[in-house]
Structures are given as C-alpha cells and as structure tokens.
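Omission of a single protein chain aside, the complex is shown with its protein chains in their original locations.
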Amino acid sequence: MSATRASLLVQGADATGIVAAVTGVLGRHGANIVSLDQYSDDPRGGAFFQRTVFGLDGLAAVRPALTADLDEELVKRYGLTWTLRDLSVPKRVAIFASRSDHCLLDLLWRHRRGQLPVTVAMVISNHPDTAEEVRGFGIPFFHVPSAGPDKSAAEAEHLKLLKDNVDFVVLARYMQILSGDFIERVGVPIINIHHSFLPAFVGAGPYAKAKERGVKLVGATAHYVTEELDEGPIIEQDVVRVSHADTAADLARRGADVERAVLSRAVLWHAEDRVVRDGRQTIVFA
Amino acid sequence: MSATRASLLVQGADATGIVAAVTGVLGRHGANIVSLDQYSDDPRGGAFFQRTVFGLDGLAAVRPALTADLDEELVKRYGLTWTLRDLSVPKRVAIFASRSDHCLLDLLWRHRRGQLPVTVAMVISNHPDTAEEVRGFGIPFFHVPSAGPDKSAAEAEHLKLLKDNVDFVVLARYMQILSGDFIERVGVPIINIHHSFLPAFVGAGPYAKAKERGVKLVGATAHYVTEELDEGPIIEQDVVRVSHADTAADLARRGADVERAVLSRAVLWHAEDRVVRDGRQTIVFA
Amino acid sequence: MSATRASLLVQGADATGIVAAVTGVLGRHGANIVSLDQYSDDPRGGAFFQRTVFGLDGLAAVRPALTADLDEELVKRYGLTWTLRDLSVPKRVAIFASRSDHCLLDLLWRHRRGQLPVTVAMVISNHPDTAEEVRGFGIPFFHVPSAGPDKSAAEAEHLKLLKDNVDFVVLARYMQILSGDFIERVGVPIINIHHSFLPAFVGAGPYAKAKERGVKLVGATAHYVTEELDEGPIIEQDVVRVSHADTAADLARRGADVERAVLSRAVLWHAEDRVVRDGRQTIVFA
Partner (left out) sequence: MSATRASLLVQGADATGIVAAVTGVLGRHGANIVSLDQYSDDPRGGAFFQRTVFGLDGLAAVRPALTADLDEELVKRYGLTWTLRDLSVPKRVAIFASRSDHCLLDLLWRHRRGQLPVTVAMVISNHPDTAEEVRGFGIPFFHVPSAGPDKSAAEAEHLKLLKDNVDFVVLARYMQILSGDFIERVGVPIINIHHSFLPAFVGAGPYAKAKERGVKLVGATAHYVTEELDEGPIIEQDVVRVSHADTAADLARRGADVERAVLSRAVLWHAEDRVVRDGRQTIVFA
C-alpha cells in the first residue's frame, strides 16, 4: 500500500507550541512530513499560518481518528482552524473566458502537459468563439451570452452549471463584472487576472492608461475576487519592460505574456493549497 | 587634433526627409556619426524625435556655420527644434538629500568610479548628517534647514546657491515638496526618485501602503518634477519581488536597492542627453 | 496608393558619411524613414551596421532605380553590402519539431494571433505525435522519421521539402543534430533553441547538469546554427529563478516557459530583419 499525499493548513492566533502540536499529532498517526512551511506575522500576538504536506499509508482509514485529534489539539486547545486535503484528488475548476483566448489556452495547455493538478470541469464563455478549441481538449464548453446590463439570467445559468461541480472558478480574461450576489452564492473561491499591476490602473482599459502615463513597465495581477472591484487579495504579480516605442497595442501584446504566466502560477498555487487568505492579503507558500 | 563628441537632439512634427536632412548637414561639416536613434510616434502626422551622436574635429570652430545650417534646414524648412551639446563638457548637477543616504551615496560613488559623466557641483540637504561623508568625496555640502510649513526662506537660499551653477537638479530621496514657484524659477530640469512604482501608491509612505495592500512586487520611479506631485514624466522604473514574510521595513530595505539603481540610470541617461520630454511622457534612447 | 514598408540593412567597414549617404539615397527616391538604428563597434576603423525601415509609395516601380543608386553610393563608394526587403511579404519558415511541443505550439499560437509576421510553410517532425494539432492550425505537417545514426536519408527528404519553399528554418526543440552538409545545402538561416544559458551546459541534458551543479537560475538560448554544435551566434537569452527544492524535472518545466519565450522573440526579430550576423556574434536592433 503506497502512501497518500495530503496537505494540512492551520491558521489562527499565534501561540507557543503550535508547530509541535501539529507535528506531534501527525507523527502519532504515522504521517511522514514531506514539507512544512510556517509563518507568523508577529511573534508577539500575531497571526499564525502553517502548511504541512505529508505522506500517510491508508489516509482514508486513519482520517476519522486524525480529525478527532486535530480538533482536540488545535481547535479546543489553541482555537485554530484547520483544513485537511487529500492531494491525490485534484480540485475541480471552471474557467470563465470571453473572446481573448491567451489565458484560457495557456491553462488548457499546461493542464494537458500535466503541469496543473486540477480537473477542468468546464469552460464557460459569453462568446462562442473558443468552443471548438476547448472541446478539442476534451473539455465541456458552455456558451452563456451576457447581453445587456442585467446579468441575473446569465448568472442564474452559471450557478446552475457550477453547483456542486467545482471547487474554484478562474476568470481567464472574462470581461464581465460579477455581482456580489453571485460571488456569495457560488460559494467557492474565484481567481481573476487583472491586466495591470494593481493598484495602478484599476478598472477597464489599463494598457491605454499605461501608455498615456508613459510607464516603463506593464504588469499583471492575479487576485481573489471580492465584491469590491480590483480590491481582492493579491496572489501573484509580475511585470515586463516596455518602452516609448511600444504602442498601446504593443503593451497589450507584451502584457498578454505576463497575464498568462501570472494566472497559471496563481492557479497552480491555489490548486496545491499554497495560498492562504488573510483579510485583504494572502500568504503564499510557493 | 582629436575629434570632439557631440550630441544633437531634434524634435518636432514628423515629415518625410528629416533624417536625411539632419545627416546631410552633419556630413557636409565633416561629422562622423557614431550612433543615431530615431523615433516617430505615428508615421502619419505624428511627432518626430532624433538623437545623433557624432565626432567632429574642431567642433568649436565649425559650430557657428553648423548652427546656421541646422537653423536653415531644420527650423526654417521643417519647423523643428534642435539642441547641440559638446559631450566633452559634463553637465553640472546639484543633488538634494535628506537623512536617507543610499541614493546620494550611490550617485557619489558611481561618479567617483567614472560611471556618471557629470560635475557634481554641490549637495544640499535639510539635515547635516551626511556633511562629512559628502565632503570626503571632495564635493561642497550646504545645509539648508527647512523647518515649518513655510519653505520660502529655504527655497530662496536654494535659488541663490543654484543660480547659474547647475544644469539640472537631482532629488535623491529629498523628502520635501518643492513649490511651483521654485520649480519655475530654478529653470533647469529636476529629477526625483519616488519610492514606489508610480502611479501605484502616490504620495507619502508608499511602502506601508504596499504592505497593507499585500503586493508581491515593490518598485521605484525616477521622473521629472512638475507642479503636480508625482505626475511628472517618467524616466525609468523597476521592481523587486517581495513576499508576505516581508515587513514594511523589509519592503523599504529591498526598495532602497531599486531606488538607487533606478535613479542612477535616470541621471546617467539625462546626463548623456538620452531622455527627451514629450508632454507627460519621455522618449528614452538608452 | 498606400506606402509599402521596407527594410534596408547595410553592413561593412565604418567610414564617415555612410548614414548620410544611405538616408540621402532613400530621400531622393521619396522614402519616408520610419525608424533607423545604427551601430559602429569601434568609431575608428570598426564595423558598421544600419537598419532602416521606411515607407515608399510604389516600391516595386522604384526598386530598379533605387537598387542602382544603392550600388553606386554604398557598394562602389564605401564597399558596403546591403539587403532591401519588402516587409509586406512575410518570410516563409519551416519549423522542425520532435515530441516536445511547447515551443512549436507557442509559435503556431502567436502566429495565429497575428504576432509573428511569417508564413509557416510547413512543420517537419521525426515523430507523428503533433500531426493532428499542427494540421488543426491549417499548416502542412510532414513526418520524416530519423531512426539510426545515418541521417542522410532523412536529410535528403528534408532538403526536397525545403528547396525553394522557405526563407529560414526554426528548430523548435528538434532533438537531432544536423550535418554540416545539410546546413550548407539548405542555404537559409537556421535558428535553434538550446535549453540552457549557453555557454553553460552545452550539449545534451542541460537541466540534469544544472541540477547537479546546484545553479540558482536556468536559462535558454536562441542561436543561429553553425557546424560547431552550440557555438553559433546568439540571438537572445533569458533565465528564470530556481531553488534547491526544484527537481531536474521542475527545472525542465520552468525552463520550458523560458525556451518558448526566447525562441518566439528570436523568430520575431529574425522575421523583421532586426538581427544582423557578425562573425560569431549578432547585432540585434530590437
């Protein structure tokens, strides 16, 4: 019987002895710790975050007893929260796209090459353009038009498609704003790629704004979606050098390379439970 | 007699034949073109920029005739403006600093190593802390305190020191805001280093803001100073990667390395006439 | 009648007046210079390189007279060589690939997005794996197996396919060594992507070597192919940061992103006549 890989995320108020408590519980159940990342934002009374990956023979059988112990040691004793996940079961993702296909295709490629440990449950787009290509990857494609300012019908259809089918959603240059109601009802994390180096150039048309302002670098930002537009916790960012000779279209073209790289890193890290949300920020154990 | 290096900047409305006109005039006067950079922001009716570096034996003697020809060919015929500079005469600079010395020292140290072709005419600071060190480089240091909200006395003293003595001013983490009146009366370009990736985090305390927002990169921006704070034309920018584990102080420390690198590049390029202002933007022939 | 874009490359021994001569000829024929890049590796008796892009109404009609003038002014007077190319006619390229498809697909995808101004005449592979995908892009795919050490039969078939059909060849992770005879007979430039930061880790298996040596960055190099393996003129290089925690497979995965980015830049620059070979080196007017 080979060992199952699992990840354990622990989060809460810092206190002396937490790491020992976590590793002690794991050790008593025969887990072999493969990697451990830990971070305290302030040694005196701050917040504590720990990601532990371990191998354990027969995880399924051990799980009830392990759960009871973790509750006893971490919840009751330290008031922490924890999440245990079997890493051999990939997270299920829905990718939302519009006409622009570079982020979408990059994710599908990486997935096919075995570089993204997720199950791509479906692609949803408000344009039919990429249907054939997506289905060529063997992935279901759903066209949900979103004409007009009232998105409620489209969002209702989205919710029907997503319900119980996905563990997170990726907006791969999906050029529609999601309602607060939708974000709440979908109930899973949503990752967006914003085509600028946030918080510079929030909102629409960032490359045109960047050109006008004469910046020497353009960037991209992957973040979790919250009700406040472009204000969600940042997961990853990167930039690329540009010059006065680049037009706004050149900036968009160069930026597209950064967008797809940044988004794929964010999706990978989320899929591997490497990202912990902490208010408006993230802890990334990459 | 060895050749003198000179640079010729030409700027104005684009038209057919300008490059040929410029190189034709230079050729007739025996100039040997060493490098030529040219940029048109729109081939149809846009703006034209050209930087030409050439060697010419006896530039001083030839200059009046060359000037007449350039006026004839470029100003009268094409309505362009031009600037000719003898590169063997370094530009004179005054560096303004406050307590933080990393940008100041980096400039002085590069200058001593022969990497900044300028004459550092003076260092002006509102704090006496760096006096000894600056004078150790053989450079005059003037302490001009700037207590209280009324900067007019300090600015009057600045103007007296700078008048006719410098070709440009560098604010090397000088933490005071210059009045519009001062900017106008000083009459030479002023380069500032802003400790953020503009236009993100304008104003004071950018590293604290960056920490709070959870960004994954911090940056620095060198720009020309205009009356509108943090809105002047950007010369150069760069970033460095940070993580959740970096405190605001860590961001400041990492950012300091970027600040000094970005500022020194901007000063070098300005010193070599590689930067052309174009409204709110710059053309950088680097 | 709209203007045709053309590029003129001029190369040879440096002398006073070349730039003026080139721009003078172009001006006399009504060309509007859009961009001009010039480089002299040594102002005293070195080599001279110039790339000029211009617009000219009715280039085809003017071409004979322009050619005569360029020969007169540049060849006879200065002993230079020149190449004139109509940029509205894209270069034709054959892409060679093996099993690894990331570089191949990246080129095809950029081409489809209109970011690579070339005509992809064919893809040749020693494995049939990517046939369907390539043909899905509407591009001919030829499977030419290369079993055994004797490559002469395969190379003969390659030459038959390529003859008069392509202007350059790209080896997109084609894992076969080309014979000197083939390189000579194919008669067009060949661009290769080497999966390391040359000259570190020449030859096969660079990621395994990089892992063993414990390097902190891995890179990729695009270069022109010469008879001497991994010694041809370098066009472009880049690197990505790695750590001790990356396995050799991780290095290969991270390196793949750099490979495709570096190769696509090299192909773009070659397609736009931005790369000039100069012995073992290149001048890149990017």
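For reference, chains read A, B and C in written order, and residue numbers begin at 1 within each chain.
Everything below uses one rule, namely that a residue touches a chain if its C-beta (ideal position, glycine included) is under 8 Å from a C-beta of that chain, and two chains touch if they have at least 3 such contacts.
Every value quoted in this text rests on a predicted model; they were computed, and no experiment measured them.
Trainee: With the full complex in mind, choose from A:36, A:175 or A:208 the residue touching the hidden chain.
Mentor: A:36
Trainee: From the list C:57, C:72, C:212 or C:227, pick the residue that touches the absent chain.
Mentor: C:212
Trainee: For the chain that's not shown, point to the residue among C:167, C:236 or C:257 touching it.
Mentor: Answering carefully, the residue with contact to the hidden chain is C:236.
Trainee: Which positions on chain C touch the chain that was left off?
Mentor: Contact residues on chain C toward the absent chain are 39, 41, 197-201, 212-217, 219, 233-239, 243-245, 278, 280-284.
Trainee: Considering the whole complex rather than only what is displayed, give the residues of chain A touching the chain that is not shown.
Mentor: The list for chain A reads 16-21, 23-24, 26-27, 30-40, 43, 55.
Trainee: Touching the hidden chain in the full complex, which residues of chain B are there? Just list them.
Mentor: 35, 102, 105, 109, 113, 115, 136, 245, 253, 257, 261
As a working rule, only the chains that are shown with their structure count from here on.
Trainee: CA centre of chain A versus CA centre of chain C: separation in Å?
Mentor: Using C-alpha averages as centres, the distance is 38 Å.
Trainee: Could you grab the centroid distance between chain A and chain B? Build each centroid from C-alpha atoms only and quote it in angstrom.
Mentor: 42
Trainee: Out of chain B, which residues touch more than one other chain, so two or more?
Mentor: Only 39 qualify.
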